[in-house]
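A single protein chain has been removed from this complex, and every other one stays in its place.
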Amino acid sequence: MIIEQVFTKGLAHSSYLLGGTTNCAIVDPRRDADIYISLAEEEGLNITHILETHLHADFISGHMDLVEKTGAQIYAPASANCDFEYVALSEGDEIHIDDMTLRIIETPGHTPEHISYIVTDTSRGSDPVGVFCGDTLFVGDVGRPDLFPGRAEELAGKLYSSLHDKLMKLPDFCEVYPAHGAGSLCGRAMASKRTSTIGYEKKYNYALNLDKESFIESLTKGMPDAPDHFSRCSEINRNGPAALSAYPDVESLNPKQFRELSLDSSTIVLDVRSFGAFGGEHIPGAFNIDLASNFSMWAGWLLPPDRDILLVADDYNQITEASVLLHRVGLDRIRGYLKGGMFAWSMAGFPCSHVTMLSAEELHSMSREAGEFVLVDVRDPTEYSSFHIETSINIHLPDLRSRCAELDPESPTVLICGSGQRSGMGASILMQHGFSDVYNVAGGMTGYNARGFGPECSMCALPWSSRLGK
Amino acid sequence: MIIEQVFTKGLAHSSYLLGGTTNCAIVDPRRDADIYISLAEEEGLNITHILETHLHADFISGHMDLVEKTGAQIYAPASANCDFEYVALSEGDEIHIDDMTLRIIETPGHTPEHISYIVTDTSRGSDPVGVFCGDTLFVGDVGRPDLFPGRAEELAGKLYSSLHDKLMKLPDFCEVYPAHGAGSLCGRAMASKRTSTIGYEKKYNYALNLDKESFIESLTKGMPDAPDHFSRCSEINRNGPAALSAYPDVESLNPKQFRELSLDSSTIVLDVRSFGAFGGEHIPGAFNIDLASNFSMWAGWLLPPDRDILLVADDYNQITEASVLLHRVGLDRIRGYLKGGMFAWSMAGFPCSHVTMLSAEELHSMSREAGEFVLVDVRDPTEYSSFHIETSINIHLPDLRSRCAELDPESPTVLICGSGQRSGMGASILMQHGFSDVYNVAGGMTGYNARGFGPECSMCALPWSSRLGK
Amino acid sequence: MIIEQVFTKGLAHSSYLLGGTTNCAIVDPRRDADIYISLAEEEGLNITHILETHLHADFISGHMDLVEKTGAQIYAPASANCDFEYVALSEGDEIHIDDMTLRIIETPGHTPEHISYIVTDTSRGSDPVGVFCGDTLFVGDVGRPDLFPGRAEELAGKLYSSLHDKLMKLPDFCEVYPAHGAGSLCGRAMASKRTSTIGYEKKYNYALNLDKESFIESLTKGMPDAPDHFSRCSEINRNGPAALSAYPDVESLNPKQFRELSLDSSTIVLDVRSFGAFGGEHIPGAFNIDLASNFSMWAGWLLPPDRDILLVADDYNQITEASVLLHRVGLDRIRGYLKGGMFAWSMAGFPCSHVTMLSAEELHSMSREAGEFVLVDVRDPTEYSSFHIETSINIHLPDLRSRCAELDPESPTVLICGSGQRSGMGASILMQHGFSDVYNVAGGMTGYNARGFGPECSMCALPWSSRLGK
Partner (left out) sequence: MIIEQVFTKGLAHSSYLLGGTTNCAIVDPRRDADIYISLAEEEGLNITHILETHLHADFISGHMDLVEKTGAQIYAPASANCDFEYVALSEGDEIHIDDMTLRIIETPGHTPEHISYIVTDTSRGSDPVGVFCGDTLFVGDVGRPDLFPGRAEELAGKLYSSLHDKLMKLPDFCEVYPAHGAGSLCGRAMASKRTSTIGYEKKYNYALNLDKESFIESLTKGMPDAPDHFSRCSEINRNGPAALSAYPDVESLNPKQFRELSLDSSTIVLDVRSFGAFGGEHIPGAFNIDLASNFSMWAGWLLPPDRDILLVADDYNQITEASVLLHRVGLDRIRGYLKGGMFAWSMAGFPCSHVTMLSAEELHSMSREAGEFVLVDVRDPTEYSSFHIETSINIHLPDLRSRCAELDPESPTVLICGSGQRSGMGASILMQHGFSDVYNVAGGMTGYNARGFGPECSMCALPWSSRLGK
């Protein structure tokens, strides 16, 4: 028996290869699934089982891709009512792979249909080795039960039962293999460590040490916002997403072709370069989501899903990477990319916009003359409350899409976040709304603090932002 | 806190990145250490600590390479008396990295100076998260205490204490991070799973459930042979091996240059191609160690360490790979490689030898006429005893170097193992000793059984051989 | 104006990028056409024209692939009567690309519809810079006119006119850009240099210095055999071959699946490993064509075009390479490959065959006892006549397919060529015909001579064989 974790940074997502002597299962695969095939080859194992713990809300699962490439069998919760061919699992069902037994328990809470797989190595003993618990129990946290409007309390209650009546009943030594790690919005405060044990979590996981009432209260109030795509992905996963092989290479477009398409209302321009380069010059009206940020999450959150996407990047490698990351959250309508990038664009004489970058020092000298500009901090309220510049106002980045109406598009507007990435996204949004004098603070609050301008705060070194992708 | 395991197949060796918020330690690094630098970069961590649990006998450690490239500090057991600069650790010492504490316990047994590192995540709780226990406790097994001639019983006793008085006293949920997995000869019967927990091992590890006397008996009698290099590597590790950057690219030699060097008694020819290609044609006198086998171990075991090595391969990629694998076991004297491979060699008109390959069917038809040839099974005695062809004799591959004297070099001699890899190595050894009529069974006992010719045996599916490199 | 040559070794084929200030033409592209797209990108040019000089007999052209990927326009001889959309060209037509003019002249001879493109750089002068003359004029040779049964003399006459009345009328300084170089069977004796000038060829090309009668005589008598696929490719090119993107990745087959398919009469097994590895062990009935040989040509020549191909290789890179090379000669029915290669095959217990390799020395010692075996030299008659071993008989490799009937399948049969590659192919063919005791001389006549056993001959160093792929 062998267990290998594949941790996918942008999604803060953990999937697993669970291998016996000749066959293996893949648990909760991501959509670009070749990595599992390579891993299995390396271990000399055949992929025969694809196991889903639940319908993922935050990413498109790779079950259909894996089926296409391996012919393996999909297993998923019976109550998920999936539209593809699968083995429907319920409490007490068992799966046998070589010398391993997987026992299914229903663990609703994060989602109604959620199940967990308890794995036993029959060649060693009858006690469970570990549990693939999806988004039920995390390292240092539990799955959030508030994603279904109106059902938060009900699901929180079920989650409490799933944890206390089922998972916490497993032996202390039983290993915990969750579907997410720090950085995921499927929970609130996961630890960096990517696996754990039942015993350790029982003792040190805050959520397991609350009584039922406090538990429900804690998990239904003051939860972080859920990204927009969380309301779309589950359904796509239920229907069975198209295999990635169905999409051709992203089409190369010369500046003229690109410009014509960009003027069509059915398209958006997405510039994936660094916020600094975007600041230097960019195509008017473009979104900026820096590839080095938590790209998939922000794309799923900020981009309208019903438009064709036109990509701008530094080179073709970035185009390829951005495509994979967009497909991971179901943004499949990638229409083409600007061949030759911004260089070709400006050589063709087409118009450009700019966002003036500010260094910590420049911001600091400006800060003294309050009133002359508006300083908008686009971090989330928790980050903001831990420390911020006094003269700033807080509008969480996704809210800026509507709350920009509260600001004056003629006024100089300075955006700040933890690093410059989210404020870069915000700057692109403001400019779409007609703001003409937009500034972005490079280095954000982190640089500001590092330079010694910040509020006294022990959390200055990448606090929350490190989990949310800066 | 983050823990990432790097499992190195050929050595069945597990090393670890143990990361805090900004810094990290590397535990028991292998010699080709760039992989740790990449991992640390990916996680955004600085390598500041290099932790050795003991003086490894089975591979050359990468501590000196890592120091050269990162400037990190080496930590090792005080009683190791190392010749390089390091922090000497004893029972009760503590190391602090960001929000982690590592507590040192002395766990002699596998080696006299062995220590373990118990790691606590102070941001979560005061109980240990896991223990880096080197070769003291494995998944499903314990470290062998018999590598020091004359001290086996003494060390087995110490090992028993290290386990029962120290490691088994840790909480059940404490994770176990050993330095080896299935396939390593530092133990006898490790499981495939690469980490475990104290609780699970206490319950299901055979060695932890023996009384002291039986434990000592079990671990000092009937242990598998230790490879030759086990007696060399510890000392090299104590002295501080040369950093890999000290070795230039392997020199390209044309057939004429190669031949001249190969005729010198200070050199050996090592052919790393598949046993089948070696069978087709090879340079007379060459060793064959198939790159696809457990190459490092067999090279360390079979090759004389005091000779310059001349490599033969299919292409330059194989040369590069073979070089890394040789350096891993301290075989640093790589003199050059045959440019153009066997094609260039035969185009230059130089002599070739051959080993006739036999398929299962061919062997089977021969088997019926016993007496006309000698069938030597070169697997180890445990494998042999589990099943074998009746007419075969058993000489474990390393023993063939001396015990070939028991065979008649004029007689047809058929070699068999689990796959053809070890018998290929054996064939090359026999031919060096003047055997003229040597056969190798492709597929070995595995193919023989798969074809339906084998003895009835439930263990036919790659039992022991899968651990020892076929 | 810029001209870049793409020389494709296996086909000894020259294609060209002819670029102006912003656009470019590709002349006589090969089927795997991505290389032209890269080249054009590197030079900052758009591919707008695809120019065919004639219907190639020896390879599948990339015109359809390039159209699909670039939308460029195909130009070809009017008399080719192609089935795809193209601009039909005749004597005197002109094409204008940026500041270049291409004037079409009809130059029949190698084929009836052959045209040449005379290119002028109008920014520099009115005289031609060069001529893309396809298979009309080569460096040191001319196109063979004997590929159309019964029309050799007629076409040779036309070729004489095309050369003397048209190409030789161009200025001495006009550069010659032919479609083939040394190694191609579209001519007999091309020089290694890959371009030339009209003046130099007029002076030193033997064929241009013959009178018409001798010219026709020389080019219709004693020409080398034409490979089998020469009679198929022209028609495929006329119809417009399927674009390579139409073919999926080669399917991976486990030994059991592979074996079942291999037993079907609609398939052949093609082993692309080195002849030495094939000798060691191979699947009974397999063809061997060593990837390091002139692979495309021999595959086109030796393999039945109406069968599905099952590939055996050392690794997946070889599978990819073999696939490209097979598609180049229209062998598109690639059914799958053996996953895990011969190692997996023999581990599954399936049968293997062997070809015993002989070194020069072994052959030499055998040679003395003539009569005990048959020595068949499979080089072509020209190579054979230049030097050979006295006791050998000559059967050109392709003829071995039928002429093996002249040999005794029970007798020991030794095959030799220039290196071992062609004799390896021959060995695989003999074994398909039931020969049970087949030997292959590694190094062939080259090694034999290099070892000092050969006939005194100044041509021993890779004479003809270097052109025909050894």
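Note that the chains take the letters A, B and C in the order they are written out, and that residue 1 is the start of every chain.
To be clear about the criterion, a contact is a pair of C-beta atoms (placed from the backbone, for glycine too) under 8 Å apart; a residue touches a chain by one contact, two chains touch by 3 or more.
These numbers come from a predicted model, not from an experiment.
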Task: For the chain not depicted, the shown chains it touches - done: A, C
TODO: Based on the whole complex, identify which of C:34, C:127 or C:315 touches the chain you can't see.
DONE: C:127
Task: Identified contact with the non-displayed chain, of C:62, C:140, C:241 or C:340 - done: C:140
TODO: Would you mind spotting which of A:62, A:279 or A:426 touches the chain that isn't drawn?
DONE: A:279
Task: Of C:103, C:151, C:194 or C:364, the one touching the omitted chain in the full complex - done: C:194
Task: Interface with the unshown chain - residue positions in chain A - done: 273-281, 292, 314, 342-343, 345-352, 354, 356-357, 359-362, 419-420, 442-444, 446-453
Open item on the list: Touching the absent chain: which residues on chain C qualify?
Closed with: 1-3, 19, 21-22, 121, 123-125, 127, 129, 140, 171-175, 191-194, 197-200, 203-204, 461
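In this text, only the chains that are shown with their structure count from here on.
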Open item on the list: Top contact pair of chains, counted by C-beta pairs?
Closed with: B-C
- [ ] Just grab the chain with the largest centre-to-centre distance to chain C, centres being mean Cα coordinates.
- [x] A
Task: Separation of chain A from chain B, taking each centre as the mean of its C-alpha atoms, in whole Å - done: 40
Task: Distance from chain C to chain B - Cα centre to Cα centre, in angstrom - done: 47
Task: Cα-centroid distance, chain A relative to chain C, in whole angstrom - done: 52
TODO: Could you tell me which residues belong to chain C and also touch two or more other chains?
DONE: none
